[in-house]
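Quick one: the structure is below, questions incoming.
Yeah, one chain of the complex is gone here, protein chain that is, but the others are all in their spots.
For subunit A:
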Amino acid sequence: METLFSYHPRDLLLFSPRVYWTLVAGNNEVYWPLALLAPVVGLWLMWTLAKLGQARQRTGLAVLGAAWLFVTWSFLWAEYRSINWAITWAIGPFVLQGCLLLVLAGTAGSTSIPARHRYLIAMMLVAWGTLIHPLGFLLDDRPLGEADSWLLFPDPLSITTLGVVLAIARGRWLALSLPIPLLWSLVGGTTLLGLGSPIGWGMLAGAGLALAAWLPLTR
């Protein structure tokens, strides 16, 4: 008989790929054209990181914080919770993350560009979350309507957030604002793999990169 180690990630899921991607497609329809705007806003976010300055940083963090609160309400609470009771446990941390980013947006001073390797990783993560991750539908042979973009769904939002806070936040703020998106990247990546979506590997790799970029800097 199977042992614990022989479980496939899908054994841990309560729902099927069909149902999950139907929820995604439904949210894309309800909030259209946000899915179309998401990559554009993503490019703007990368521009703000390339030209670090107090006003731009604050705006970027505010957009990110608002996105966390919006995704919590529009997807986690209103949709995802109906097929996954465990999501109830994620609501609090997601709201907390949104609030943290908004407070950081209100208080952040101007920071210089971080160490080169950390900056590169941060930009890669933002590019991955805003531009590459939504293309996962191509790997799964799903329709375009089921693409999950960072302004609407928690997986690409987490990866994008890892990049932004690595580029902007320092010290205590970085330590506060990194764990929740880091944890969700692991949860979301494993879930996507359970759904048979190889883009989940990208999330796990993103979490690993963020952790690697963060740990040496916290010493």
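Keep this in mind: a residue touches a chain if its C-beta (ideal position, glycine included) is under 8 Å from a C-beta of that chain, and two chains touch if they have at least 3 such contacts; residues count from 1.
In this section, contacts and distances are computed from a predicted model.
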Complex member absent from the view - protein name from UniProt, among "ATPase", "Lipid II isoglutaminyl synthase (glutamine-hydrolyzing) subunit GatD", "XRE family transcriptional regulator" or "Aldo/keto reductase": "Aldo/keto reductase"
Per the touch definition above, residue among A:Asn28, A:Asn84, A:Gln97 or A:Ser197 touching the missing chain: A:Asn84
Absent chain, residues of subunit A that touch it: 1-2, 8, 10-11, 13-16, 18-19, 22-23, 26, 79, 82-85
